[in-house]
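Note that one protein chain is taken out, while the other chains of the complex remain in position.
Let's turn to chain A:
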Amino acid sequence: RNSGQHLLCKLTAAASSYKVLFVFTSMASVTHKNAKRIEGLDKNVWITFTSVAADPTIVNLGQGYPDIPPPSYVKEGLVQAVMVDRLNQYTRGFGHPTLVKALSQVYGKVCGRQIDPFKEILVTVGGYGSLFCSIQGLIEEGDEVIIIEPFFDCYVPMVKMAGAKPVFIPLRLKSDRKTDISSADWFLDQDELASKFNSKTKAIIINTPNNPIGKVFTRNELQAIADLCIKHDTLCLSDEVYEWLTYKGHDHVKIATLPGMWDRTITVGSAGKTFSVTGWKLGWSIGPEHLVKHLQTVMQNSLYACPTPLQEAVAQGLLRDYELMGQPDCYFSSLAEELQGKRDRIATILKQAGMNPVIPEGGYFMIADVTALNQHLSHVEDDEPYDYKFIKWMTKEKKLAAIPVTAFCGEESIKHFEKYIRFCFIKQDSTLDAAEAILKNWNKA
């Protein structure tokens, strides 16, 4: 392109007095070409499926956002913040002081360590923004990044945009049972995991509780990952946006609290998932200063600061629930209680329709195996995996929307996941009632 454009410049200069327009046309397409970093990254599963489910007659258990209202004190906190004049102006770029101090309190308690609010915390545009700052700040061309399948879909394009190579390892189902499967029955093969690490491995991304399976990694499982990180001098990017949503008998463990891990881990959290306000788009990265400072550099060169009144409101919400931690009124635990009921309900009705759900230990998604339904879709000519075709068929014929699980895995694992679809159950009772009506009548069409 370099020499080509140079030649065209010369031609342009020579031909300008003749107004040779065809030269301008061919140059236009060259100049308006996108930067290489976004090659192949323009497609996105959400863009495809949010439009599919936009039809209000469709029961939407697809995209992961609540249709239950957020707690009223959180909304009130935002109204109060907006009415304070100075809270409508810029705040500290790396995080509004009230918020980073509240985060330092909450996570200091959870992690059992002093966390410096100004040096060890960065407030970002959602958990998504935290992932972006972490990857842009710490990952580059030549690096490899281990990603566990199934994964929240943005990890791969973000790693690619940073010029690095994603290396996949799937969670594998290991159970003697055919039914009553739980997310705890999905494991990483230890030898396979160890084989993925090499001298180029800059980081491993983990997500616990996991989206979409709902697996809550145990202390032993995290220790195995930690041992490899320490052995290979690798960073760990731990996406813990669903950290408060673990169900009875399962505890969320923070890999950053394991020995040797604080210094090499960035932990991502989300106000949207914590307070059921996904539309507020606030999240945070917590870690050691020598890592967080690089995320701060990305922040100061990309969007500089997050909205002030939203940060103030999240801070007030956190402070309120911090006082209630351990009590039933604390939203962090009351939301999990509420969701446990919804989880169990959805599992029952999916089984009634003949699907085989994987009961999640955490998070607000449930995947279900649709093999037993024997739905023939070979007549659909698209070159898409089975789950994509199934979802499109189900949306059209049954008016029920879900998300295909192969959207969350690499090419080579498609065959392991294409019989699974993902349901979101953080929905109000009327939505679940509507879903139940459809699933009860599944075989009666």
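In the analysis below, a residue touches a chain if its C-beta (ideal position, glycine included) is under 8 Å from a C-beta of that chain, and two chains touch if they have at least 3 such contacts; residues count from 1.
One rule holds for everything that comes next: contacts and distances are computed from a predicted model.
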Pick from "AP complex subunit sigma", "Integrator complex subunit 11", "Aminotransferase class I/classII large domain-containing protein" or "50S ribosomal protein L21, chloroplastic" the UniProt protein name of the chain that isn't shown here. "Aminotransferase class I/classII large domain-containing protein"
Which of these, A:Ser183, A:Thr308 or A:Thr395, touches the one chain of the complex that we don't see? A:Thr308
Answer key for A:Pro70, A:Gly317, A:Pro360 or A:Pro385 versus the chain not shown reads A:Pro70
Of the residues A:Tyr107, A:Phe132 or A:Phe365, which one touches the chain left out of the display? A:Phe132
Residues on chain A facing the left-out chain by the touch rule are 2, 5-6, 9, 12, 16, 24, 27-28, 30-32, 34-38, 41-42, 44, 46-47, 50, 63, 65-70, 75, 78-79, 82-83, 85-93, 125-126, 128-129, 132, 136-140, 154, 157-158, 161-162, 199-200, 202, 231-233, 235, 260, 262-264, 276-281, 288, 290-291, 294, 297-298, 300-310
